[in-house]
Structures are given as C-alpha cells and as structure tokens.
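Every protein chain but one is kept in place in this view of the complex.
Chain IDs A and B follow the sequence of writing; residue 1 opens each chain.
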Amino acid sequence: MSKKRSNFGLKLMAMVAGFALAVAFALPEASAQQAKLKVGILHIGSITDAGYNQAHAEGVQLMKKNLPHVEVIEIENVPEAADAERVMETMIKQGAKLIIPASFGYLDPALRVAKKYPDVKFEHPGGYKLAPNLGTYWASTPEAFYLMGIAAGRTTKTNKMGYVVALPISFFLANINAFHLGARSVNHKVETRVVFTGTFLDPPKEATAANALLDQGVDVLGVIVDSPITVVQIAEKRAAYSVGYHYLGVQKFAPKGWISGIAFTWGELYTRFAKQIMEGTWKSENKLGNLASDYLTIAPFGPAVPGEAIKLVNAKKQDFISGKAHAFTGPIKDNKGVERVKPGEVWPMTLLGKMDWLVEGVIGQPK
Amino acid sequence: MSSAGRALQLKKGKLASLARFGGLFGLAFMAFALVLLVFGKNPIRAYADIFSSTLGSAYGFSEVLVKMIPLILTAVATALPARIWLINVGGEGQLYCGALLATWGALNFNNSPAWILLPLISALGFLGGGLWAMISGFLRARGWVSETISTLLLNYVAILLLNFFVFGPWKDPESANYPQSAPFPDAAILPAFFGMRVHLGAVYALVSLILFYLVLSRTRWGLEMRAIGVNAEAARRNGIPLSRYIVVLMFIGGGCAGLAGMCEVSAIHGQLRPSLSPAYGYVGFLISWMAGGSAVGILAAAFLLAVIAAGGDILQMAHRIPGSVVNILMALILFFVLARKAKGR
Partner (left out) sequence: MIGSFLGGLFVGSIHAGTPLLYATLAEAIEERAGIVNLGLEGVMLMGAVAGFATTVETGSAALGVLTAALAGGLFNMLFGFLVITRRANQLASGLALMFCGVGLTALLGMPYIGSQIKGLNEIPLPFLSDFPVVGPVFFNYDILVYLVVPMAILVWWVLFSTRWGLSLRAVGENPMAAFAAGKNPYILQYQALLIAGFLGGIAGAHLSIAIAKTWAEWMTAGRGFIAVALVIFSKWHPLRAIVGALLFGGAIALQLQMQARGVPVSPFLLDMLPYILSLAVLAVWGGARRHAAPASLGRVFQGTE
C-alpha cells in the first residue's frame, strides 16, 4: 500500500520537476520587442490609492503616452526593506535604464544598486542624497501648503485645524509649518494640531487619528499619508473641511467640505527624464520644483471657501512665483520657544531636510 | 535484521518520505496554478518566470540564498527547543532583539576595525535574541507561563521596542527625521561574496545547522534532550536537569534568531529600520515544523520557501498580480503537508 503511494509520489515529483524545467528553459524571454527605453518604477502601495502612488503611476502613464517607444515595468506594494534592492536589480536585468524608486525609504537601497550599475539612471522622489547616476526630485510643497493655510484660515469656523501625518519626516514638518504660517497670516487665532500615525498607510489608525482631532474641536482636516481617502471621508462625514494631498481625484470624496488640495502631476517631468536619457543629456541633480512647475498643481477650490480667500491665495501665489515672498520668513519661533529663523532671514528650501521642529502655534511632537 | 538491511530500510524510508513531500509540493503547485487560472492569469508562464528569475541566473540564485540565511536561523531557533517539546513562536521578536543589540554595538563602537567589530556585533546579536528568549524560558521553567504564549506576546513588545529606538534615541540626525538609525560603519557590515548580496551570514546559518545536527545526534546533551522529549518527568527523576535545559535551549534558539536579525541589519540594510523582517520568524517556525526538526529538512524547506518568496517580484512585474500572492502558494504547501502528515499518525 505504502509502496504504491510512494511510487506515485515519486512519479508526481518527477513529472512536476521535469515539467517546470522544460518550461523554464523552453519559453522565450518575456519581452521580445525592441523598446527605445525601459523605465522601471517601484511603488510602496497600490496605484489605485487616489493618493501618492496613483500620482506617480499616472505620471508614468502620461510619459508612456507622450513617448510611445518607452516601455514601463511597474511593480506595486514593494516593502521598504531588503526586497526593494532585489526588485530594482530584477528590473535592471530586464533592461531598465531608468529606475524610479517612488518612496522615501527606497533611497538607501537605490543608492546601493546605483553603485553597482553606473550606466543605469535613477530618479528618486524626495531624496536628499545624490550619486553620479542618481538624481532626486520633488516639488517644494511648503509654498503650496502656505496657500492651503490661507484658504483654510479663512474657512475655519472654530479656528482649530488638524493634520494627520504619517511620519515626522522633515519635509512633512515643513509642510505643516508652512500651512500654519499661511493660516496665521490671515487669521491670528488659528492653532494647528498634528497627529502622527507612525506609518505611511494604516487606514484604521488614520481614522482614529482623524476622529481624535475632530473630537478636539478641529474643523479643518489635512492629511499627509499615502492615501488621503480615509481622512477626507471622515472629515466630510463629520461636516468638517478637508485639505487634500497627492492626487486631484480625492476631491470627489468630499463634495461639501473640500477646501483645496495639492496634487502632483508628474507626467511631463517623467517625459523630460526619459527624453534626456534617450538623448544623452541627463545629469544627476536635485530638481526642486515650485508653484510655477508643471508637476505641482493646486486643486480647484471647494464651495465652502469664501471668494476673498481665493483672491488672497492667488495673490500670494504670484508673490511666491515671482520670488517676492517666501514661506519661511523670519522671525519664526518653534513650538518650544526656540527662535529658528531670525527677523529678516529666510529658511531656504534647500535646507528643508534639516527642519526637525514645528512652528509656534502647532501642537504636536516632532520627535 | 542486519545492520546493512537496517541501513537500507532507513534509506528507503527517507526516499519514500522525500517522494511523499515531493508529491505534496506538486499538489500545492497545481492548486496554486488553479488559483491563478481563476483570476485569469497564466500559471505556466508564472511558474516559468518564477523559476527562471530565481534559479535561472546566478543573481537570482544568490537572492534565494540571501533569503535562506535568516530562514535557516529562525528555523533552528524553533527546532532546537522543539526537541524537548518547547514551542518557540517568538523567532520574530528574538530576531528584532538581536538586531537591536547588534545596532547598539555598531553605533557605539563605530571606530573599531572590522576584525573586532564584526565578531562583537555578531556576539551581541546572539546575546540579544538569546536573552529575549530566555525570558520565556525562565517563565516556563518556573511553571508560570507557557512559552508558546510568552514568546508570542514578547514578539509584539520587541517590535515596539525597536520602533521606540528607531523613532527616538537612535534616529539618524542626517536622514531628514526619518525613522532609521545612523548607517552602520563599514567595519560593521558583514562582507558579501562575488559582488552579490550573499554574505558571511551564510556561514552562521550553515554552522548553526551543522551544530544543531551534531549536538543532537552525537553528544550526550542530545541524548539527554531526547530522553526529555520521550518522557520529561522520568528524565527529570533520573537526574537530567530539566529546568536548565529549558532555559539553555531557549537561550541558544533565541540566539540563532538573534543572529538572523544581526545579519539582516548588518548585511542587508546597513542600518536599523522598522521594516526589518518580512515575518522571517514565523516562516522559520513553519519551516522547522515542516522539516520535523531534521537539519536536512530545514535546508530543503528553507530553500523552497526562499524560492517562492523571491519569486513574488516577477509575478508582479510580468503578470500584474500582487506580490503578496506567493503567500498563498506557501500556505498551500503547508496545507497539503499538514493535511497529509496528520493522517499518517
């Protein structure tokens, strides 16, 4: 009885092994066509998250539309751990010559892989270290957040605003600071509370954080996590106002309470990257866009925003673009009373990576 | 029966069980193929891609080895205490504690040369995991708390502890306030071979596996452990120090998992981060269990699961399936092994 069984098992095993080997070696390579450029992009989450990842994904899609000879290898939900390196290397082995590791935590793995493959170019969003073949890019968002603050400061009824933020990364802190400064410039009574969830995506925790803020009397909720859906929905449900981030399409989740939002429209930028690589004019640099760039977009205003606030926003926007105004003009004290920017001075956008404090009037722990 | 005859029987038995496992794996692979078909994917292509991306190239193979290292170590972490029927589900937490202590060493002795620093943080890694597991061992030896429960609970505490350090005191001031430790000095990074990521940790894994086998089969300790395994009460009455074995085996087992943590943080990440381990501790438990505590079995199971885990990327890239689906394949393999094994009892 058992002999029969073990024979069967043996045969089965041999069959499966032989089958697998035959198939592995007999089938031709996955991609047979000739593409002028292969671009690999790694996402930390899902590309339908109406947030961070979808913005990157649509950027890459637009690039593909603009440049039909470009092929895209896309992979979602890559954890910010050891696997990221392997994924990048696999893409390179498949012929990718441009890698976009689209998450903050991919920077160090990307730098390691970049060292191994000097002829492959990398563009990392939000990175703060460069390599000969690794460039970084981001849109300097504080000014946009300042504008959001102006709109929010004039829309809030309770003068309490709140932010649900993933991690106390300097760039996020800078955004919150700018938001608060913008609000305060039109409304001296506002205060901003910040809650950090500790991770880029955890909808139940974001929901709890949002509710906790609303319980404190906050009536404007902003969000800096990968997918703004949860927080925006909760704001809308509890009749609060919301400020979106990452993706324009979030507005539909809050038809009544939407103030405005900041969206990334990376398509043309990615098209430029691809073109530069194909033409051989690419160079490694830190590209910091601003309000005038085509990859930073202010969302349309919602019905609750008063008309005069919109006027103020547009005026300030012009001042930012022309260079007349800056988001962090001194004097600025942090929320522990330490002076961070002296009167008449400006905290430069290039030093955003060093901003590990929160502005006076913001309640939160940037630990 | 003659000893030659006995040896032959043993060989036949081993072959039979190998074939049995092969058959079960085959069934699992076919079931997974069915799942893929249901979702409109081509399973043949998928398997071809998995195999060619992992075993069809030197790089792919090296990545499989990279994944095998922590898996073997966490498997031994479970298998060793299992010999005296201790259930160690705490590999994950022990891994984290090993990484924690190793990081402390790397950050505080960062001016030492490699030949001092590497052994130091290796020892610290072992110590970190070992001490963490020893808590559970102690609680069990005193008859207070079952080690199954305590190792499970302590997993969570370990992860939170790591988060605490990485978000707080050990946060790298140079990394834009992002939760990760300062990068390890070069002297604290485990060297890798052939320009791939396979690193010295492979030696740790192999040595621990070999020692595991030798101690169990060739030493007096192994004999005493087997005695405990057969009948703990009788063994204790015969003078075998049961409590000491409980504590020591948990310590050593935890130490192995701690080594895995140290390897991951030193060789793979180069710094301490919250996302240190993709459930290596739990998968190691499953490997040890599947292998029935046999060293060769651990090697084979770790290999298989490493291939599957590493193959997830290609599924996403070429087939638009979330990489997480390889968990289904792993689960299916386990289901078939579990369902079959029990019946044999």
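FYI, a contact is a pair of C-beta atoms (placed from the backbone, for glycine too) under 8 Å apart; a residue touches a chain by one contact, two chains touch by 3 or more.
None of the values given here were measured: they were computed from a predicted structure.
For the chain that is not shown, the touched chains among those present are A, B, taking the whole complex. For the chain left out of this panel, the touching residue among A:Val194, A:Ile259 or A:Ala327 is A:Val194.
Residue A:Gln216 is the one among A:Asn159, A:Gln216, A:Ser284 or A:Thr329 that touches the chain missing from this view.
Across the interface with the omitted chain, chain B contributes residues 35, 39, 82, 85-87, 89, 139, 142-146, 148-150, 152-154, 156-157, 160-161, 163-164, 167-168, 282, 285-286, 289-290, 321-322, 324-332, 334-335, 338-343, 345.
Residues 45-46, 48-50, 54, 77, 162, 193-198, 201-209, 211-213, 215-217, 227, 229-230, 233-234, 237, 252-253, 363-365, 367 of chain A touch the missing chain (whole complex, contact as defined above).
Just so we're on the same page, only the chains that are shown with their structure count from here on.
Centroids of chain A and chain B (each the mean of its C-alpha atoms) stand 34 Å apart. Chain contact summary for the complex, chain A toward chain B: residues 2, 5-10, 12-17, 20-21, 23-25, 27, 30, 73-83, 85-87, 89-91, 93-94, 104-105, 108, 112, 116, 128, 167-171, 173, 198, 352-354, 356, 366-367.
Chain contact summary for the complex, chain B toward chain A: residues 15-16, 19-27, 29, 44-45, 47-49, 51-53, 55-57, 59, 63, 66, 163, 167-168, 175-180, 183, 195, 197, 264, 268-271, 273, 275-278, 310, 313-314, 316-318, 322-324.
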